[in-house]
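Every protein chain but one is kept in place in this view of the complex.
== subunit A ==
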Amino acid sequence: MATPATQPWSGKKKNRPMEFIGERVVAGVAMFSLVFIALIFIFVFREAAGIFLDDPGAKIRQKASSNEYETYGDDAVSTLGVAPVEQRVEQEEESLTVGDLLAPAWFPVSNFPKYGLLPLIWASIKVAIIAILLGAPIAILAAIYTSMFAPGWAKEWLKPGIEMLAGFPSVVIGFFALIVMATIFQNIFGYQYRLNAFVGGAALSLAVIPVIFTISDDSLTAVPKSLIEASLALGASKWETVFFVILPAALPGIFASVLLGVGRAMGETMIVLMATGNSAILTLSPFDSVRTMAATIGAEMAEVVFGDTHYSVLFLIGVILFVFSFSLCFVAEVFVRNRLMKRFRGA
């Protein structure tokens, strides 16, 4: 449409205050979440650093909290098997060494507290491995089905159905594992301890499946249709096409989804807290109870003495989890961006 002759085009910039404000608000909100992550990062690291640095501030906090603690009376404390406060404070004068952290035992609350992280780290890894071994094949096969074989109606029900699992409160999954799965598995496998790494891993796989499924399904669906057609036009069957063309092309994305699944498994707290039995033992058997890093923080942080060595060690566990999930996400991201994209763009 032609501009009316009465209003010649001025070419001047127009003020659009609402757009300006809107833009700033959106940018601000986006920045806020970034700042928030940075703050969590700084806080967790600072609190954990107390172990290694001889931070006078930490000492003061420690003293202050000790005095507070004293008001409950020495008798009550010692009946709980905790050393008298003077003794505890004395012990904590010497700072923790790396050797102490690598000890194979975790007894943070005892006369001679041990802060060996190995059982906890191994527990997290063990449970995550079980969860991935059980969950990843199910999730990937389900993704292959929905993206390649499922008729329209099945796809419409399956995808939202599995993704709904992701929104399931983990305490509900944990409860289910604690009451139902633990009993059923014990009846089937006949092991000694009702709550153990296997039950925890199996329950955790319910949380991991939607993560792996969704991203695998997306990367399988992202394989260009032209490649699928090319394969079929050459007389390849559907399964041959899936195995030799689609899966190789989608592999980086599937790999990334598994990594993110590992991240979810490592970080999940409530399910493992409820289902694994929570004893920090260092064994290979999947049917022993374990105490994962996340569950340890979840169980102990509420009762720990503020500023204490135990407190700092819990934050150190937080740092380890943080670094772990951060590097997993990073590797996953790099994989998807560099490998998957390059394959299709031909760069």
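The rule is short, and it goes like this: a contact is a pair of C-beta atoms (placed from the backbone, for glycine too) under 8 Å apart; a residue touches a chain by one contact, two chains touch by 3 or more; residues count from 1.
Criterion: contacts and distances are computed from a predicted model.
Here one chain is missing from view; checked against "5'-Nucleotidase C-terminal domain-containing protein", "Molybdopterin synthase catalytic subunit", "Phosphate ABC transporter ATP-binding protein" or "nitrile hydratase", UniProt names that protein "Phosphate ABC transporter ATP-binding protein". The chain that is not drawn here is touched, among residues A:E19, A:E156 or A:E229, by A:E229.
The missing chain, though absent from the display, is touched by one residue of A:V245, A:L314 or A:V336; that residue is A:V245.
Listed for subunit A, the residues touching the missing chain in the whole complex are 152, 224, 226-237, 240, 244-245, 248-249, 343-344, 346.
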